[in-house]
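Data first, discussion second: the structure below is written as structure tokens.
Note that one protein chain of the assembly has been removed; the remaining protein chains are unaltered in position.
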């Protein structure tokens, strides 16, 4: 065991931190306030910064070694450390072409896409020229069980006809959003894990309509937004199916692991930055004639938050390392674990820090409220915590039954 | 970064696990019940098992590489993994000569002892022929601030005269306990960190009297016990002082780090074993016509406990790794962190598991109540959690002031 | 002791519930969505409903018996039960003329106002013809310690000149907002509790400028809003001072008690309504082939939330009863207690329910996100929890020292 970053990892970390220090932090609030006031536009500096990041090779770093030629060559662990930094500012990861859901879509296309799909969709996505969305969750069913997805994808000649209603489709409002990957049923009669397929739908396909924007705790996450989308007799060519009919569940599974690592590490970046705000506040603010930094309650909070961040980070790195060493499938328990055990902790941390800031904390004078909102949504993003806990518990109990570490005994 | 155990570490782990499987688990309850009924005796098999462990080289493994010739050659991280296993049975670590407080005393003597002190005390201790105690905490002062220690150690000719009252002195009742290391003031006029010294007191020195045994939640931890000890005009030769007058604080600091790693990792062993009991119970027990393993509440508990154990283990290994790489002093924050953040978690885990066992859980039909008692004491063992949190918070805020990672900004 | 509502209380409760059922619930979402889209307007139905409530005598019920002629005749306990109902819909209490901060301002004027102040400000406020704001908190100081308030109120001839900056001034954007009560220092040299005064400032007084609206977790609470207000050489006649110079602290204290009861009981209404949503969801929703209502985790949540709501309600009623029986001053500890112990619980309850609703929970398809935002702000509203805990702890320890219930003994 060795908890030190690799030399390569350290160098990338230094470069990403430098980039953020020079280019991102100084513009942090300007970009956020711009998008609040201009919900449908991209701040002009973003394009410029993307060019700069790309030219420095800080681009698509999320694609790990297993992606061969597509990968800039980092392990999941090495990238995780960078994701933490990118997570510190809400719009930073997009500058590095490392933002969800585009990252997941790139993974899917790089792994499972046809040559033509790669040329048409993956290449410009990897170039940062277009954006994309992933249409999975539906309003009327518990989509945490992907088998419930009701959208139909019916073969009709050499086309597929898609009908359904999706929501929480992130990025759909993005001015550069170019296509959706849609999950739906091609064969309702197949066995339950073989009913679903994934298919590419260009945004301007007739019948694919944005119904409304959905707020998370009153926040609309402009410019990409989370939207409700109606798919009404949407027709796409049969070549748009990914990997083939009935492979949707399989693709969804593979998509989950690294994406979970990414957003969990970004969450840890959020927590770490909230911690930095906490320390700044504590070292500056005075009440009842004492500096916050001298108060027992504040010191206690600082200490406990520090500990919890360390624990969350180490657990997430452990999961990333397991993916690197034995693959997503074997790392399943740990991937569930970080969902359960990191995201809610980060939500609590940000909430605690907000409280120390008093009224300022819940306002938009500090990024804490935006952070909180984002993390709160993540507790639901790919299924509520409790669903993951339920399944993880079931799996662990099954394993314990089959392979008890020791046969523990009752004494009497 | 690399979260896989070293080859060497793996081999030792396998051997320790095998040893426990063959020799410890089968006798677990017998030894525990023996000591309940024979508080002043050692179960005869202990001696035999110590011989076996020693002959297999599973002996004094806690002394890390930095101890040179004294060390069997493991890093703190490698040993930590073994300590987890040893922690699974309350009396197991003594079989490997790896039990507190003897381990801490061996460290002190190996690092700071004179040649004569090493010959007289360290050698037989490392051989497992004698046991020892560490007399620090006092009943009338908050001993978590070591500067409060009141026991006086006064030079008189070529002797020191010791007066004071200690409590929570572990191992004092052990039939083989041969000497105490006593902390006390040699110079009340010195600056506060230079007043304390450590001195060796053989158990049969006149004036050193055991006053009473102290229970932890009604449990007396036989045969070693935690005792109150009166030191009344206790005279020892001046050579018994360790390292010199006024060095007590320094020695105490050095003693803390690895010891904390050990008992924290053993605690994780406790948590893991409680988890094993939980799984066993859940897979066997039925209520209201359903197996526990199928109940949502149970699965949820299993999942969350699994996550928390992973987090606790990774944090502790991180601290151990930091000690290995940069030393105890630099690892101070993480060493405080594991006190705060692991021990209370383990206490909660064991408590949760007890609850699932119903009445059996709090009885002595399973080792859970004993585990809980032990872990509950650890929350106080070298200072209550809150004291460590207070100091850690203070240190972190100071660091943040001097070296803020980024100068976070208010937006307005 | 008797935990049953009075006959009078029961009748009022029935009438308020009926009124809400007929008039408020059917319009709940329409009014909320109207204000989102028309931030500066009042929904036309509000005026009509106010007339209806007034004509039914469901008006100003918050003014308890101690207010003599001004009071419609309920005790604090009897009103508290009604406040719970009104709290169930965010805009309901204004229909009954029972919304903060107008209620507090009415109390202040009824208790301490001059005849002229009553005629000019209290009467139209009680008639529901105008609205008002309370300008206390300031951006640059910890206003939870009212002694820190920096705004200056300087006598100049027969006028007062006011300079300062306030924020979190609720209602300032309300189209009918007619005057502010401003807290500030008339005498910085007086002893600390005698420096502050309260003064009435009509909204159109030159120099009183709204700087910006403040969001709470991205939410602007239209149409009243929470604003930042600049007071720059604002001149008002000397008669506008309330009660006299240096009485500000005293008035602030008196204002706190009943207002705390009101918003705490409304919070319990929020919790109860969240609970109703939880039950509805649980009884309707299915996942993994089971109805939520049959899942252990859901049942557990339902049970624990039920218990916590009961506890919170009983504690708040106890505080209200103590105010009724012995007055605000004697009830101080309990008034602090409900701040500490009810509001955070309600926040957790709403958060738990949101989670059960998945994506819908954080959207605006149910009122949960709005509820959460409102309750989150209340954790800060008249000082963060921790400040109240600190002071309550100090008071209780002082009392325990002076009048220990029993002189508990150490056994050894």
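By written order: A, B and C. Residues from 1 in each chain.
Simple rule for what comes next: contacts are C-beta pairs under 8 Å (C-beta built on N, C-alpha and C of every residue); 3 or more make two chains touch, one makes a residue touch a chain.
Quick caveat, the model's predicted, so the values are computed rather than measured.
Can you tell me which of C:12, C:179, C:249 or C:277 touches the chain that was removed from the display?
Selected residue, touching the omitted chain: C:277.
Touch as defined at the start, partner being the missing chain; which of B:38, B:56, B:233 or B:355 qualifies?
B:355
From the listed residues C:175, C:188 or C:393, report the one that touches the chain absent from this view.
C:393
Can you list where chain A touches the absent chain?
295-298, 300
Determine and list the chain B residues touching the chain excluded from the picture.
137, 139, 142, 144-145, 148, 167-168, 214-219, 285-288, 297, 355-356, 358-364, 369-370, 372-373, 376-377, 379-380, 384-387, 390
Which residues does chain C use to touch the chain missing from this display?
So the residues of chain C touching the missing chain come out as 1-6, 9, 21, 25, 28-29, 32-33, 77-78, 88, 272-273, 276-277, 279-280, 282-283, 293, 296, 298-304, 306-308, 310-312, 314-315, 317-318, 321-322, 325, 333-334, 336-337, 340-341, 360, 364-367, 386, 388-394, 396-397, 400-401, 404-406, 408-412.
Criterion: only the chains that are shown with their structure count from here on.
With chain centres defined as C-alpha means, what is the inter-centre distance between chain A and chain B in Å?
41
Can you give the whole-Å distance between the Cα centres of chain A and chain C?
38
If you average the CA atoms of chain B and of chain C, how many Å lie between those two points?
Spacing between the chain centres: roughly 51 Å.
Which residue numbers or ranges of chain A touch two or more of the other chains?
360, 364, 386, 390
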